[in-house]
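Removed: one protein chain of the complex. Kept in place: all other protein chains.
Should a chain be cited, it is by its letter among A and B, assigned in written order, with residues numbered from 1 in that chain.
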Amino acid sequence: MFIFFCFLPLIVFSLAFLALPLVRLFSASVEGELGWSIYGEILSNPRYMQSLLDTVLVSLAVTIAALLVATTAALFLTHNRFRGRSLLIASLTFPLAFPGVVIGFLMILLGGRQGLVNNISSNVFDTRLVFAYSMVGLFFGYLYFSIPRVLLTVMATAEKLDPALVEAARSLGAAPLQVLRDVTLPGLAPALIASGAIAFATAMGAFGTAFTLATDIDVLPMVIYTEFTLSANIAMACALSVLLGLVTWVLLMFARSLTGTSIAASG
Amino acid sequence: MTGTELQLLGCAKTFGGKTKALLPTDLVVKPGEILGLLGPSGCGKTTMLRIMAGLETPDAGGKVLFDDEDVTKVPIEHRSIGMVFQSYALFPNMSVRQNVGYGLKVRGIDGPERDGRVDEVMAFCRLEGLADRAIDQLSGGQRQRVALARAVAPRPRVLLLDEPLSALDAALRDTLRDELAMILRGLSMTAVFVTHDQSEAMAIADSIAVMKAGRIEQRAAPEVLYRDPQTDFVASFVGGANRLAGRFEDGELHLDGGTLKTGIEGNQPDHIFIRQEDIQISSPDVSALRGTVIGRVYLGTHTKLTIAGVSETPLVVSLQGATAPQIGEIVGLDIPATSLIHF
Partner (left out) sequence: MSRRSAFVIQFSVTLLACAFLLVPAILSILAGVTVNYFQGIVASGVTLKWVGQVWELYSDTIWRSMGIAFGCLIITAIIGIPAAYGLNRFPGRISRIVEEFVSLPLSIPGLALALALLQLYGTIKGFRLSSWFILVGHVLYTMPFMIRSVLAVFSTIDLQSLEEGAASLGASSWQRFKDIALPNAWPGILAGALTVVTLSIGEFNLTWMLHTPLTKTLPVGLADSYASMRLEIASAYTLVFFVMIVPLLAAMLWASNKAQSIGKPS
């Protein structure tokens, strides 16, 4: 009875502001002129499919890059103690909660027309180097906010790994790369999958960065936003949102199923 | 004796529709009696304790009685039991005094009465001077006594202890075992405790129920259990008796290492048990039973020998005082017929 009252506020809130709105979102998507065929329209429209593909590809690329960079840094920072280490950790984690718009702005300062990179390349090599207003800028922007998330998760796990495992592998004659492949990475696998999934999901839904960088970067959130505000095509915006939500959710579930057994076993 | 009589009637427990943790069991704990539930892990002893506590409900048909009151459906918080948990489950947000007084607090006992009773229980459990300590400032032994004091402070009808010593270091365990036995006796409260350690059970309990695979194998006083086990399992689990298996003929048991006069007439078993300290070592020339020493562990008060070639499994002999033979030696074994255990 008491437990029921514990759940009650959450259930009321989630029904009112999560379940019902999602149902409404779906029903709104099929209430336009096209009805149910709106989903067929999306699947046969090369622009929508291209933007979905681009969104998935840039998110995947960011996830892989963030995993590579952040895992390397995380292992380095876990295994080495030196002066300034905590400063390095701090400077790798401070952008954790920056919104996409701010990161878009930072990318413009870095790779925009008046950006640092262009200044240097113009003055030193006499060539213009502007990458902020394109998919490349978007990639770096997403990488910017993914690195801290992945780093924190991987470091937390790496610190919990039993150092005796690495020592045991070395005592058996394993070379550094073999230790990494056979001991360290398998131990980190759940953290890698979990943080990779978060990085991926964030990149799929991120909107602020693309919004600040340029209006013509056709990632799916931008397309949805344009359909909603400029074309006032509510049904299409809703249908694309449903698609984006579903694709993200399904890919995350798939990632989770990879770690599923170990999670279930520990619970 | 004072206290509550505790009864289980036909209590069984099945988990998830198929795992039978406890088969239908009847059990009576007399007022003031200290009962030890002894058995290997997974034998159902903890399940039985949790049924007594009200943390598990028995399968349909099972009943738990406190004196003559049926408490089967009474949840733990209204059952008036005291429980010492394996992990002690001391509340880290409260001081020692607050932990010990918590059961009185939730019963609405306040002010001087609570303070008085808490002081009394803490003195009894030798916790003077620790009242205002935080839980993480206590040693393992102190934690155990706080857990005990907390459980008995509200004067429960029945005291239940789940492996009360297993969280302690081996070095501490023996001392604290004797101390716990003394405190429990001083309380004269009906108490049930669970353990997998037979010396712990023997030191603390008035009566021991040996459990295996969800049922009670034998229930008796410690000395009876040791002297007169009723099943194979009790004979080998309590006191670690040796099993001798062979072919019987005319009161003699024929083994790999020779023959053994048993003096058994009539219904002849195919195996018997002999306790480690009831075997004497003699010269192989005069003895009818021989074996080879393959292990030798010197333990100060006695020496433990492992002897192969006598029966299917190596024999363990506990030898007092005199010099023990070396590994590789062939020895004779004297086994008095009066010490044999058979069913």
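As a working rule, contacts are C-beta pairs under 8 Å (C-beta built on N, C-alpha and C of every residue); 3 or more make two chains touch, one makes a residue touch a chain.
Owing to the predicted nature of the structure, the values given are computational and were not obtained by experimental measurement.
> Can you say which of B:71, B:90 or B:319 touches the chain missing from this structure?
Touches the omitted chain: B:90.
> Of B:4, B:47 or B:80, which one is in contact with the hidden chain?
Final answer for the missing-chain contact: B:80.
> Based on the whole complex, identify which of A:34, A:61 or A:101 touches the chain you can't see.
The one listed residue touching the chain not shown is A:101.
> Applying the definition given at the start, please give the residues of chain A touching the unseen chain.
1-3, 5-7, 9-11, 13-14, 17-22, 24-25, 28, 69-70, 72-73, 75-77, 80, 88, 90-102, 104-110, 114, 116, 140, 143-144, 147-148, 152, 156, 175-177, 198, 201, 204-208, 211-212, 221, 224-225, 228, 234, 237-238, 241-242, 244-245, 248-249, 252, 267
> If you put the missing chain back, which residues of chain B would it touch?
Considering the whole complex, chain B reaches the absent chain at 53, 55, 75-78, 80-83, 85-87, 89-93, 102-103, 106-107, 150-151, 154, 160.
We take it that only the chains that are shown with their structure count from here on.
> I'd like to verify one number: the distance from the centre of chain A to the centre of chain B, where each centre is the average of its C-alpha atoms, in whole angstrom.
56
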